[in-house]
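Each remark here refers to the structure printed beneath this line.
Note that one protein chain is taken out, while the other chains of the complex remain in position.
Then we have subunit A:
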Amino acid sequence: MPRILIPTLQAAPGRPAGDRVQALDGATMGTRWSVRWVGSARPEVLRARIQARLDIVVAQMSGWEPGSDLSRFNRAPAGSWQRLPAEFLAVLDCALAIAAETGGAFDPSIGRLVDLWGFGPRPAPTPGPPGAELLAPARAGGGWQRLRLDVPGGRALQPGGLGLDLSGIAKGYAVDLVAEALATAGVAAFLVEIGGELRGQGMKPDGTPWWVALETPPGEQPMEAAGGEEYVVALHGLSVATSGDYRRFFQHGGRRYGHTLDPRTGWPVEESLASVTVLHPNCMRADALATALSVLGTEAGLHHARRHGIAARFLTREAGRLREHVSPAFAAMLD
C-alpha cells in the first residue's frame, strides 16, 4: 500500500473550474516538459505563454547558449558590473542565499569546475579526473562569496574568471515561471513538470489532488525501509524536486562517482546516496536544496534539513540495498 503525503494547507484548494484535464508537452533545456490542467483554457494560448517563459530561462541562464546572459557574464572582464535581467537576478539571489545557508554545499559559481570535469556544455580537457594543477585554478575562479549582487540596481559583479552554472536551480525556477504563467492565465488547477521537477496546484475535476509518486531509482535492490512501498504526494501548492545520479555516473579507482560536484572539494560526490527528494512550495528552492542536501550527504544533510525545517527524503545505498531516511518535516506530512 502506498504511503501518502499531504501538505499542511494554508487554505483548502478551490473547486475545479472545469470538467476536463488537458495536457501539453514539449522539449526544453535538454529534457522534456509537460503541463496538465483543468478547465477550458485553450491549449494554443497556454502553449505560447509556457514557451515564452521557458525561452526566458534558456536565453538568460543556459550555459549551452553562447548568447545567453550567463555566457556573457562568464566572459566578462574582471571587476565589471554586468547588467542582468530580473529573472536571472532572482535565481542568482536565491542561489546565493542557499549557498550561505548550506556553507557552500550549493554553489552557483562552479562553472569552471563543471567544464573541467566535462559535466557541462564543453568536453573535458583531459580523459579521467582532472589533475590538481587544473583543479586548483578552477576552484580559485569560483566561490560564491566572490559574487556581488545589486538586486535593486539590476546588476552583478564579475570578480574575474568566475563561471556561473545554474543547472542545479534554473530548472526549478522554470517550473515556477510556468506555474505563474498558468496562474495569471486564470488556471486554478495544474501540474507542471520539467525533467522530473514538479509543481502542482488545485484539484482535478473528480475532486482529487494531483497525486505524484516519488521515484525510486530503477535497477536497484528493493528498499529495506519501513514498508518499502512507494510514496505518493498530493501536490497542492507544493513542488517536488529530486537530485539523483543514478542516470549518470562513472567509476574511478573502484569507486562510483555521480555527476554532482561538491563545490567545497572540487570533486564529484561519492555515490553512496541514490537520491534526495525535497518538498517545498517553491520549485526553485526545492531544486537547489535537493542538490545541496545530496552534496552534504545523509548525515549532514539530514541535520541541515532538521534545523531548517526542510521536508526531505534521502535514499542511500547500504550493503547493496536501498535504505531511506526522512527529515521530521517530511515525516510530518505522512499520516
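Throughout what follows, a contact is a pair of C-beta atoms (placed from the backbone, for glycine too) under 8 Å apart; a residue touches a chain by one contact, two chains touch by 3 or more; residues count from 1.
The rule is short, and it goes like this: contacts and distances are computed from a predicted model.
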{"item": "Name of the absent chain as recorded in UniProt (options \"Amino acid ABC transporter permease\", \"NADPH--hemoprotein reductase\", \"Spore germination protein KA\" or \"Acetyl-CoA C-acetyltransferase\")", "value": "\"NADPH--hemoprotein reductase\""}
{"item": "Hidden partner chain, touching residue among A:L24, A:A76 or A:A185", "value": "A:A185"}
{"item": "Option from A:P152, A:G207 or A:G320 whose C-beta touches the chain left out", "value": "A:P152"}
{"item": "Hidden-chain contact residue, picked from the options A:D69, A:D107, A:D176 or A:E271", "value": "A:D176"}
{"item": "Listed residues A:M29, A:L54, A:L70 or A:L89, member touching the removed chain", "value": "A:L89"}
{"item": "Absent chain, residues of subunit A that touch it", "value": "11-14, 17, 56, 83, 85-87, 89-91, 93-94, 151-152, 154, 173, 176-177, 180, 183-188, 282, 284"}
